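So, chain A:
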Amino acid sequence: MNEYNFAYLDEQTKRMIRRAILKGLAIPGYQVPFASREMPMPYGWGTGGVQVSAAVLTPEDTFKVIDQGADDTTNAVSIRKFFEKTANVAVTEETGEASVIQTRHRIPEQVLTEDQILVYQVPIPEPLRFLEPSEVETRKMHALEEYGLMHVKLYEDISQHGAIATAYAYPVKIEGRYVMDPSPIPKFDNPKMEMAAIQLFGAGREQRIYALPPYTKVVSLDFEDFPFEASKADQVCGVCGAEDSYLDELITDDEGGRMFVCSDTDYCRTRQGNIT
Partner candidate 1 sequence: MIRVQDVHKRFVLHNQAATEVAVMARASLTVEPGECVALTGASGSGKSTLMRMVYGNYLTDHGHIFVGDLDVATAAPREILQLRRAGLGYVSQFLRVVPRVPTREVVAEPLLALGVGKEDAFARAEGLLATLNIPKALWALSPTTFSGGEQQRVNIARGFAHHYPALLLDEPTASLDAANREVVLKLIEEAKEKGAAILGIFHDEAARNTVCDRIVDVTAFTPHLAA
Partner candidate 2 sequence: MSPLLQATDISKFYGSRVGCQNVSFDLYPGEVMGIVGESGSGKTTLLNCLAGHLKPDTGAVLFDTRADGMQDTVKMSEPARRMLSRTDWAFVHQHARDGLRMGVSAGGNVGERLMAVGARNYGQIRAKATDWLDRVEIQVDRIDDRPAAFSGGMQQRLQIARNLVTGPRLVFMDEPTGGLDVSVQARLLDLLRGLVREMELSAIIVTHDLAVVRLLADRLMVMKDGHVVEAGLTDQVLDDPQHGYTQLLVSSVLQV
């Protein structure tokens, strides 16, 4: 029905990416370089995540894409359509139905299971980048486990804001070894990363893949006297009434009216269905 190879990429490329993924799974948190391909979409639209998804998708998979928790944003819709067209896989908006979920900026609220794969789109994979511009030096720092600099960043946060103000892309340490950027998910999602599903991270422009096998230990960095907190807006969802989900703030009119709603649209919809 279409003239594309399954999931757009040729088989050689997918094998290359799978090797990078397997290496990443073998060394959790380690950034594996890979030969990122040009994709028919601009960088910043999730080209890394798309290549990882293309490499792990099989014809039997059910695919879901979320952007900021929502299935119906431009980015999510176009990536979902891309794989509908090039891989002809089933798609869904229901978290529980999906076998592969590609995400930008969120982890679904519903607990993921062992038969699921979560693929993250990553803009800047190097957590040390903003403090140390040299790639040679950051690789050495990872190799030698010299992570003092990461805490310097948190120190700066506290000294300037009185608390750790980093709210997303909050650095984590994997199995006591590699410090990793969890991609720009809110720190509210950090504790969820110790999960049953496989987590794969793809950075297209930066040509890096990293991964977490199921049940990997993920610790958010902090200070003894300023412990990590998975914070969210101190509100309930204005639509479904959820108290435990991450909320987006919506401006509803020109008079300062606002409401908080679940950022995970599927979660919110499911809860509404249960209520009515």
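Convention: a residue touches a chain if its C-beta (ideal position, glycine included) is under 8 Å from a C-beta of that chain, and two chains touch if they have at least 3 such contacts; residues count from 1.
How these were chosen: all candidates are chains of the complex that A comes from, given by their letters.
None of these values were measured; they are calculated from a predicted model.
K.L.:
Thinking of the complex as a whole, which of 1 or 2 is in touch with chain A?
P.N.:
Chain A touches candidate 2; the others do not touch it here.
K.L.:
Considering the complex alone, what residue numbers of chain A touch candidate 2?
P.N.:
Counting only chain A, the residues touching candidate 2 are 131, 144, 146, 148-149, 151-152, 155-156, 158-160, 223-226.
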